[in-house]
Structure formats: structure tokens, C-alpha cells
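One protein chain is absent from this view; the other protein chains keep their places.
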Amino acid sequence: MADPRFHPRQKPIRLGDVVAKLGDELANPADADFSVTDVAALDIATGQDISFYHDAKYRPLLATTQAGAIFIRREDMGLAPAGCRLVIAKHSYKSFAQLAKMLYPPPDLVPGRAASAVIDATAKIGAGCRIEAGAVIEAGAEIGANCHIGANSVVGRNCVMGENCHIGANVTLSHAILGDRVRLLPGARIGQPGFGFLRDGAAFYPLMQLGRVLIGADVEIGANSTIDRGASGDTVIGEGSMLDNLCQIGHNVVLGRGCILSGQVGISGSTVVGDYVMMGGQAGLADHLTIGSQAKIAAKSGVMRDVVAGDTVAGIPAQPIREHFRQTAWLKKMSIKGER
Amino acid sequence: MADPRFHPRQKPIRLGDVVAKLGDELANPADADFSVTDVAALDIATGQDISFYHDAKYRPLLATTQAGAIFIRREDMGLAPAGCRLVIAKHSYKSFAQLAKMLYPPPDLVPGRAASAVIDATAKIGAGCRIEAGAVIEAGAEIGANCHIGANSVVGRNCVMGENCHIGANVTLSHAILGDRVRLLPGARIGQPGFGFLRDGAAFYPLMQLGRVLIGADVEIGANSTIDRGASGDTVIGEGSMLDNLCQIGHNVVLGRGCILSGQVGISGSTVVGDYVMMGGQAGLADHLTIGSQAKIAAKSGVMRDVVAGDTVAGIPAQPIREHFRQTAWLKKMSIKGER
Partner (left out) sequence: MADPRFHPRQKPIRLGDVVAKLGDELANPADADFSVTDVAALDIATGQDISFYHDAKYRPLLATTQAGAIFIRREDMGLAPAGCRLVIAKHSYKSFAQLAKMLYPPPDLVPGRAASAVIDATAKIGAGCRIEAGAVIEAGAEIGANCHIGANSVVGRNCVMGENCHIGANVTLSHAILGDRVRLLPGARIGQPGFGFLRDGAAFYPLMQLGRVLIGADVEIGANSTIDRGASGDTVIGEGSMLDNLCQIGHNVVLGRGCILSGQVGISGSTVVGDYVMMGGQAGLADHLTIGSQAKIAAKSGVMRDVVAGDTVAGIPAQPIREHFRQTAWLKKMSIKGER
């Protein structure tokens, strides 16, 4: 059970109401009056909790779970112990997650503007927004309805934000246009000038950085991640992409839709990434590359060449993962032989 | 000598008072009236300074040092030049460090609340706290005695903090419970939602993140480091652990006591780390691993499997360090042969 100081729980819900809301089905209609108090994993659930089963590796837990009810797929029903209340769900984990959100709904956004927020008179703030203490909204910014701007964050001049965005505390935003439902976690830095210099003899001169950052709908940017604006043209983060904490996105990078970047990933300037690309933690990509859609880049990889759509790469320099594994395995084997 | 603008120095101290306070001993009691002005390393110390000797690699410096006095272990006394004032200390470096703190004490915390700090009426602030300008303390937060909350930092709703904590400037804290004497350096982000998504066809839905961050006593978190709260259950940082700057700790990571994480280390979700584990800079750990106590993880390693207590690992993927060195040495040797 979650700490009620941070995650207040709603009242228990009738199982009948649960299935009605989620479009699921009770294995035994007589279970409709069972009252679900909380959500919990199979191994820690009590008789008042509902759990879920979706993966064969948890099958041993099904035999011993104390859960009061279980979300389960129709084809897995036979695996559950007799007498267990079952909710038949097409996507049992999703149903569980949706119920978790019903029991622990994110706090309602109470509209308002903190007295200490500094909002320029020319900024347009949509209906239902909440602006926390110390936030700064500069001239000409346009913020859509129902946005939440965190304490001590700064929304720069003329930035545009869609509806239902959540900007965490201590965030900086400039030269940026955001779609709906964008979430920027605390300390994210969006829109600062990129890293570009002109060398003239021994000295470097910073180049003008005349672009923007465009962030699609439903994007999440992790805490303390940084996204530079384009040098000319834009840096783009496609709809539904998720970036973990401490990621670095260089100027003019174009990231497709639905990409997943784990923590501390870095992408150098002007690299273009397709849709649904996944990158493991601490992966790094050189500049001016093209990464095809649905490619997978292993954690810690150093990508120095283009990656074909659908490929999986690993290593420094990154190469197709089978090639990488072949080399590491061969080296291990031969170096042992070599010592004998 | 330190810049007095940043590190004001106390008046000189009698050597007799030094040994009395530290529980050390003068080799020659007649030195008690010697006045110590400053602390300095052997090679730069002047006749008014005290230095220390604790490691054979600095032995050449002993012969030439101009130091007015030296902290030294009893067994090393014979190494010092004749006529040098010696303070016999069990742990010479520690005595030196303690004297440095006496000469350059951290500034006293002057209690008070800046006029521009925004402190919710329901927050409980302990005696002796200092809240700097622009800091935001949200509803229900409980801050122990003698804490220092830096300028423009944000302490979220219902967070709990022990006594004598130091929160640097521009820090964000939410969903967190801190022990005594915790230090969060500037820009640290604690308690934001972790990186967890449910994939449903092409779309990703963020999962509820219903846990907390628990930080033990005497922990230090570096500048711009990020610690996500648990998804269900808690992310835990054990007592006395030290994290350098720009580290990333995923949701539900459990870090033991006395761990040392160098800069830019990343630990993925749900990995459990024992006590007194050391990690070199830029090391990365995959998710759901178990790292035994007193393990050592070399800088830049990519740890993809469990590590046994006391083991030292290196490489990507990380393996026992002797194995790693054998492979890199063999590769070097054979590739040279191969070219001939």
C-alpha cells in the first residue's frame, strides 16, 4: 500500500464496477460485490487486493498468492488456483494499471496563480492553469488550458504550450513549441543554444543558434535532461517519445514518434532518428547519423554509423548485436586458450 | 591559504590546544606554545603551517618540507627530519582534516526565513532552520531542526526531513523522507516519477509511480543528480552513502550503506546494491540486478549481471577485473603479432 501522505487512496471499489469501467469480464458473476481495496503484485497482495498475471515467469506466484482477485487473460484462466476471483481482461497488466490510476488518481489540478509567480502581462494563460510559486512566464508566452507550471520554473519569451502540459519544478524552457500533454520533469532544460563554434585560428566564436525546439504531444522529458534548440531549423522530439533523466539532445536532432531513451543517453547534433527506436542507458550517438525506425541501440553503445531500420546494435563502435556478441565471446574463449 | 572571501579563517591555535582537542600527543611537549596559522600539504607548507604524513609515496617531501609542524603516526616518527615539530596521531590525515575544520569552520547557520520564501502555513519548520530567498516549502512538509534550505529550492508536499540537513540552491524534492544530516547539492532532483511505461500497440502509457524516496542519515547527493521515486515500494539510499554529481538512480533501486558512486554513474530500476559498494565514474548498471556488499565496479563499466559480494568487475559487459585485463592484454599482444 502506498504512503497516503504522498499517494492518497480512494475508497474501495466494487469488482462489478471495475469490470464495467474497464470493459473486462468476471469469470464468476457472483464476485461482482467483492470490494477491491488496493492493487498489489501477486507475491505481496492480501485478500483485499487485486493483482494481475501476464507473464509465464510469474506462474509459480499464482499458486501461492493471497490476492483477493486477479486480472488474467482468458487463455490463462486455467492456471489460476480454484476458488480465486478472476477478472478476464484482454490486456491484464493494462487493466491493473488503469485500476491503479482509479484508486490513486493523480491530484486534481486546482487552478490558480501563486502570488509570487511572475507572469508577464502579454503572456496568454489558458483556462484552468495552475502556476506555482516563483514561476516566471515571460512576454508573449502562450500556455494552453489546464497546464501546470512548477515552482521556480521559467517559461521563456513567446514559448507556446498545448493543453494539459505538466512542467515540473525548476525547469527552463525557451525557444520552444510544445504539443498537448507534454511532461517536463524537474530541472529539464529545453531550448538553450546548441554547441556550435566557428574556429578562426586559435579562437572559437559561438555561432548563432536561430532555430527552435518542437516537442510533440504526449512526450515526457526526464529530470535534468537537456534539449538544445536548432542552429538553423529545429530540434524535434516526436509525439509520444519518452526520454529518461539526464539525456542530452544536440541541436537539430530529429527524433521520431514513440522513441524510448533510457537514462544518460546522448545524441549529437543533426542526427535523425526514426519512429519507435529504443536506446539503452548511457548510449551515445555521433552527429549527422540516420537511425532507422524500430532500431534498438543497446545500453552503453557508441553509435558512429547509420543504423538500418529494425536493426539492433551494440558495442563501441556499435555494430549489429550478433556480430558484437560473436566478437566478445571469441575474445573471451581465445584469451583463455592463449594463456594455457 | 584559502581565499578569505569564501573561506574565512579563524585565529591561529596553540599546538597544545590542538592536541588537547584532537586527543593527539606532542612528540616534544615544549612545542605546545607553537602557534598554528594554517593547514597545508607538505610541499607547499610554510613555517606557520601544519601538514601531515600518512603515505610512503610522500616520503621524499618529508625531507624538504618547510612545515612548522606535522601530524604523523608513531611508527613513522623516525622518517621526519630532526628538529621538526611532530604531533603523534593515530590517524594523521584525519587529525589534519579535523584541524582544517577548526581553522575554517563551515559558516554558522543563522536561523531565519527570507521574505521571498514561500512556506505553506501547514508546513512544520524545526527550530534553528534557515530558509533562503525564493525557496518553496509546500503543504504538510516537516523539516527538522537546524536545516538549511537553499535559494529557489522546492520541498514538495508532505516531504519529511531530519535535523541538520543541507539542501543546496535550486534543488527539487518530492515524495521523499530524509534522515538527519543529509546533504543535497545544487540542482539535485529527488522524487520525480520513474521511467515506466505500459506499451499498448504503438502507444506508451506512463505507469503510476506510487512509491517514495527514502534517504538515510549522512547521505550526500551530488549536483544535478537525479533519484526517481519507487513505482510501488521505495527507492532507498542507505545511510552514509555518497553520490557524486550527475548520477542517475532509477525507481526502486535499493542502495546499501556507505556506498560511493563517482560522477555520472547510472543505476537502472529495481537493482539492489549492498553495503560499501564503490562505483567508478560513468559506470552503468542494468535493471533488476543484485550487487553484493563491498563489490567494486570500475569506471565506465557496463554491468549486466549480478556481482558477488567483494568482487571487482570491469568492462562492457562487466566481468571479473582479472578476466577483463587478461582479454584486453591478449587482444593487444595478438593484434600486434597478427600485423607482422
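General observations
Labels A and B are assigned to the chains in the order they are written; within every chain, residues are numbered from 1.
The rule is simple: contacts are C-beta pairs under 8 Å (C-beta built on N, C-alpha and C of every residue); 3 or more make two chains touch, one makes a residue touch a chain.
Bear in mind that the values here come from a model prediction, so they are computed numbers and not experimental data.
Of the listed positions B:Thr37, B:Thr65 or B:Asn152, the one in contact with the omitted chain in the full complex is B:Asn152. Only one residue in the set B:Thr37, B:Gln192, B:Ser262 or B:Gln319 touches the chain that does not appear here, and it is B:Ser262. Only one residue in the set A:Gln10, A:Thr122 or A:Gln327 touches the chain that does not appear here, and it is A:Gln327. For chain B, the residues in touch with the chain missing from this view are 2-3, 5-7, 40-41, 91, 93-94, 97, 100-101, 104, 114, 116, 132-134, 150-152, 168-170, 183, 185-187, 218, 220, 222-224, 240, 242, 244-246, 257-258, 260, 262-264, 276, 281-282, 299-300, 315-316, 328, 331-332, 334-336, 338-339.
The missing chain lies against chain A, touching residues 116, 118, 134, 136, 140, 152-154, 156-158, 170-172, 174-175, 187, 189, 192-193, 195, 197-198, 200, 202-208, 210-212, 224, 226, 228, 232, 246, 248, 250, 264, 266, 268, 282, 284, 286, 302, 304, 316-317, 323, 326-327, 330-331, 334.
Definition applied: only the chains that are shown with their structure count from here on.
The distance from the centre of chain A to the centre of chain B, with each centre set as the mean of the Cα atoms, comes to 29 Å.
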